[in-house]
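Only one protein chain is missing; all other protein chains are in place.
In order of appearance the chains are A and B, and numbering begins at 1 in each one.
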Amino acid sequence: MSAIEPTLALPKARDRIVGRGWIVALALLALVGFGAWIYQLTQGLVVTGMRDVVSWGMYIFTFAFFVGLSAGGLIMASAAELFGIRSLRPLSRIGVMTAAACVLVAAMMIIPDLGKPARVWELFRYPNWRSPLVWDVIIIVVYFCFASADLIVMTRRGIAPGRRGRILRMMALVGLPAAVMLHTITAWIFGLQISRPWWNTALMAPVFVVSAILSGTALVALVALAARRFGRLELPDETVSALRKLIITAICVELYMVGADYVTILWGNVPSERAALDMILPGGSWQWVFWLEWIAGGLFPLILLSLPRLRRRPGMMALASVLVLVGVYAFRIELVDGGLLKPLVMLAPGQSMGSFTAGQSSFQLIGNYYPTWVEFAITAGMMAFLALLITLGYRWLRSLEAGHGAAEPEGAGG
Amino acid sequence: MATEQKREPHWAMVIDQERCVGCWTCAVGCKEINNEPLGVWWNRILTASPNEITGEAAAPSPAAPASDNIDVPHGVFPALEMDYIPVACQHCNDAPCLRVCPVGATFRRDDGTVLIDYERCIGCRYCIAACPYGVRVFGWGQEKRDPDFTVGYGRDYRTDGGRLVFTPDRPTGVVEKCTWCVERVDEGQQPFCVDVCPTGARVFGDAGDSGSEVAGLIEQGGATRLLPELGTEPRVFYLPAKPERSLS
Partner (left out) sequence: MKALTRRRFVQGAAGAAGVLTVTGGLRYLDDAAPASAGEIRGTETLFRTGHSNNCDGACGHQVHVVDGRIRLVQGAQWDQTTIAGDAAPQYNPRACLRGIAQIQNTYSPDRLKYPYQRVGERGSGRWRRLSWDEATSIVAENLQRVQQRYGRKSVWIAPYTGSLAVLEGVVGAGFRLASVIGASAGDFEGDNEGDSSTPAGWNYVLADPDLTAGGIFDGHEMTDFLNAKAIVLWANNVAETSIPDWRIIADARKAGTPVVSIDPRFTPTSAKADLWLPIRPGTDTALIDGVINYLLLHKAYDAAYVKQYTVAPFLVDPQTKLFLRRGKSYLVIDAADGQLKPVEQAKDPDLYGEHNGAQSALTLLAQAMAPYTPEKVAAMCDLEPSQVLQLAELWAKRNPLAVRAGFALSHWGRGDLTMQALVTLQSLAGNIGTHGGGITTFAGGLTTTAFDLGNWWAPKGTEMFTVLEPMDACGAMLDGKPYPVRAAWFMVDNFAQQMSDRNRVVRALKSLDFLVVSDYVMSATADLADIVLPACTYLEKTDLLSSNNYYLQYMPKVIDPLWESKSDLDAITLVAGKMGYGKYFDKSPDEYLQEILHIGDPKADPNVRGLKWEQVTGGAPHLNTPTVPYVAFANKQFPTKSGRIEFYVERLIEYDQQLPGYKVQLEAYRENPLAQKYPLTFLSTHTRFRTHSQYVNLPWLKEINNNGEGFLEINPVDARRRGIADGDVVRVFNDRGQMKVRARLTEGIKPGVVNCYQGGWDTIRVKHYIEGHPNNLTHQIANPTQSVIPNFRSNAAYYDCLVEVQREGA
């Protein structure tokens, strides 16, 4: 029993310095991102690499990525409660905290993408209920509130262990579908669009859920491993092994679904769909996405996690998790921009881009997109901010424990 | 006895591909009247093979064009074909852009005109992703204009209870597109592109009035629409080029 009791132990002095440096670095990076956003506000989105053909870029696929990241924690915690998967229970609090942070930053990620960010409140004042974006805003808010509530329940003092367990189990009953809905609706922002054959597949939502679980789990694994290394988190082997199996399964299911989609497109050979897929498959101009997703983010992690020799090493697990995140990020790029690069109406001269550079064509037949430094800076800033939130969140959890002894998460079997 | 009510017109545009020679006058005219900056085209003319994206009678072209440029015919010499498809907003009956707009900035008037409220739009660009026809443009900023002063209509225009749908200078941070020249049409004029088309390929009018020219053309001309399979029901109709005339 005590073997699986999570202990948020205090770090050593050296690690405390590393920890401070880490926080300062993240804060600085976040500030740089913020500065870049201010710069963007003065210039307009013209400082991004987006234009009228590819009008969604790094901000949106990072948004989709963050939304996915938020999956792991809550699903893990809920699954642990609902199905009594004890091996995952040690990760519940970290998981839920991570989920809340991710979904918060995901929501923030939308802001720099808006042309008129000051009008964002109109989403609540004049919601168009037919728009998947409005549903997404709602579910994001709900999800964030729910994760926060879950966290409060998990950490609040003075709740009797048995009662806490019952509440958590009841919350899990809502949490799991909420998580699934979050990813489903985010997927539907894309998947419901008839104008983008690449997006317009019923598989979009399931794939999104699976890849969310995959990336979310990888993130939790990474956080947990980091916590074990720097934060003296006691991470039982059983838990690590459960994480490993979850990641392996998720990789397989995700690649299976994406692969099935590829085959459908290849077999059907509808020109508009083929056009998009051909860009991504080996030989296409966006093939790097394929390699990142299938090899770097798929095959390698599978090898790292399944070869008996390698899988024992925690470093390998961390590496695999990072690769998985890279792969899922690539998948988000593929998903978002794959749908935009090749518009349905693809006849010369194409579509005007919305900006003019002397000597360069104002039209694009096939979309073209390279993020600018502004987008990299803002995105990196957001990522840093997320890491900061998670770090601080973890410290907060740890301080709770240090101050008041471990909050009892148990109740399993009770 | 019911008093006769003034019926709301039901605007539609017909583009006759048999007349259209891809001259781009309508597109340049659109730029002029709307003061569109360089790099922005609310209206553009696609080079295609006949009926390429009008669904019906889509004879797949015998061979792709040799180059991705305008005015390059499809096929292999001397079996060639080339048609022009002027494309601006199709003012879809069931407009995907309108459905996705989270704040209802994109709206449709009772006469069928799909418009954007520049004071409501948050610039999320979801509508750009949703529009199948690639006709929406975003105000990215740092617009370059030539000449460098305001040309064209030159006034604000508000409709439907004060919603701002046209301003003399293109606003940044919001999405725009063809407005069917509401500011002109509401005053009884024709959309500018219709006015300037040198070949008379564009006709605009009340499709609800069976006696109107557009209604007649839609009726008898075998009119098609772009990407009909999507069910967006555009209110821009294309009269496909008809089979060749007999020489004897």
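Throughout what follows, a contact is a pair of C-beta atoms (placed from the backbone, for glycine too) under 8 Å apart; a residue touches a chain by one contact, two chains touch by 3 or more.
None of these values were measured; they are calculated from a predicted model.
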For the chain not depicted, the shown chains it touches: A, B
Options A:119, A:164 or A:342, residue touching the unrepresented chain: A:119
Residue, one of B:33, B:88 or B:203, that touches the chain absent here: B:33
Among B:119, B:160 or B:209, the residue in touch with the chain that has been omitted: B:119
Interface with the unshown chain - residue positions in chain B: 18-19, 21-25, 27-29, 31-33, 38-39, 41, 63, 65-73, 75-78, 80-84, 118-119, 141, 146-152, 154-156, 164, 167-169, 171-174, 192, 195-201, 241, 244-248
Contact set of chain A toward the excluded chain (per top definition): 23, 27, 30-31, 34-35, 38, 40-45, 115-119, 349, 356, 359-363, 392, 395-396
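As a convention for this text, only the chains that are shown with their structure count from here on.
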Contact set on chain A toward chain B in their complex: 43-47, 50-53, 55-56, 110, 113-117, 119-120, 122-123, 125-128, 130-134, 137, 189-190, 193-196, 339-340, 343-345, 347-357, 362-363, 365
In the complex with chain A, residue positions of chain B that touch it: 37-41, 44, 46-48, 52-53, 65, 68-70, 72, 85, 87, 96, 99-104, 120-126, 128-144, 172-175, 226-227, 230-232
